[in-house]
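Note that one protein chain of the assembly has been removed; the remaining protein chains are unaltered in position.
Up next, chain A:
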Amino acid sequence: MWRYIGRKLFVYLLTFVIAVTINWMIPRFMPGDPVRSMLSRASVGNPEALQRMNDYYTGVFGLDTPLHEQYLAFWAGLLRGDLGVSVMLFPQPVLDIIMRSVPYTLGLLLPAILLSWIVGNRIGAFAARKKLLDNTILPVGYILTAMPYMWLALLLAWSLGIVAGVLPTAGGYAPSLRPEFSWLFISSLISHWFLPFLSMFIVALGGWAIGMRNMIIYELEADYSNYLQALGAPTRLIRRYAFRNAMLPQITGLAVQLGTVLSGALLTEIVFNYPGLGTLILQALNNRDFFVLQGTFLFVVVGVLIANFIIDIVYVLVDPRTRVQMTGGAA
């Protein structure tokens, strides 16, 4: 068991180091100088003044040292939790900016992923039992899962937001409110959260439902199901066994899907101008703020790695076979 976790940890650590290195390289080997583009916005006429401002800010961002020193400094900063200083929000630390956006993204992602997974599995399992439901849910599920996140988001924003006018289409809360702990503000938060959540929920739902339906049909035709049936076990019991077995590939699927769901979430945020990491990435891109970009990507990578790790452990706990195999292997 511990050897399994240890091995997994090593793989994740390696992935992390590679991800950080690539992450560090991207802004530094991309064309264009972040400091100069920041200064070009100031439209300074005097070339001497521009040179002095350039030198000053290059020093501030630590871009004047040799590359290997920059790389080591980046790791040192990373371990201290220091991701550098933002260009667009100079002189705010990148970490502060990201931490302001993270709650919004997590608030969207976690409910959307978990609820769609749970509900999708239930619907799928349900559909596998009833011909009529199967005939309706299956095609709907295929359409939903084939839908790009962004497109559904636009569709929802247009229909429920602009045409029906029931739900707000942009922002994290109404611009007429001051952030505070009041019913008015919280209800505004919820109503602004709902459409982005719904669009992610719906797209993810279809995939899980189809997967589950197929798995249940497969399991119900497996030998053990037939055997149980022959023994005269109640259908309820057989279905429960089938459901538990069908869950396992779905858990693996969750780990595999995380990355897709996450990028979908980033796009959805942009459509709804929701103040999470996706919108932050767009703003950072618009302002050539490589330091914020770098920090955000790092955050996303770490998040996906942690989530995968958790799923790995959950898998061991849920599936007795892996557990037995592992303890057997260790002995």
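As a working rule, contacts are C-beta pairs under 8 Å (C-beta built on N, C-alpha and C of every residue); 3 or more make two chains touch, one makes a residue touch a chain; residues count from 1.
As a convention for this text, contacts and distances are computed from a predicted model.
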Chain not present in the shown complex, as UniProt names it (candidates "Ferredoxin", "Nickel-dependent hydrogenase large subunit", "ABC transporter substrate-binding protein" or "proton-translocating NAD(P)(+) transhydrogenase"): "ABC transporter substrate-binding protein"
Contacting the left-out chain in the complete assembly, out of A:Gln92, A:Gln229 or A:Thr252: A:Gln92
Contact residue for the chain not shown (choose from A:Ile143, A:Val166 or A:Val256): A:Val166
Selected residue (touches chain absent from view) among A:Val20, A:Leu109 or A:Ile123: A:Ile123
Hidden-chain contact residue, picked from the options A:Leu9, A:Met25, A:Ala146 or A:Leu184: A:Leu184
Missing-partner contacts on chain A, residue numbers: 30-34, 36-38, 40-50, 52-53, 56, 60, 88-92, 97, 100-101, 115, 118-119, 122-123, 125-126, 154, 157, 161-162, 165-172, 174-180, 182, 184-185, 187-188, 190-191, 194, 198, 270-273, 275, 280, 283, 286-289
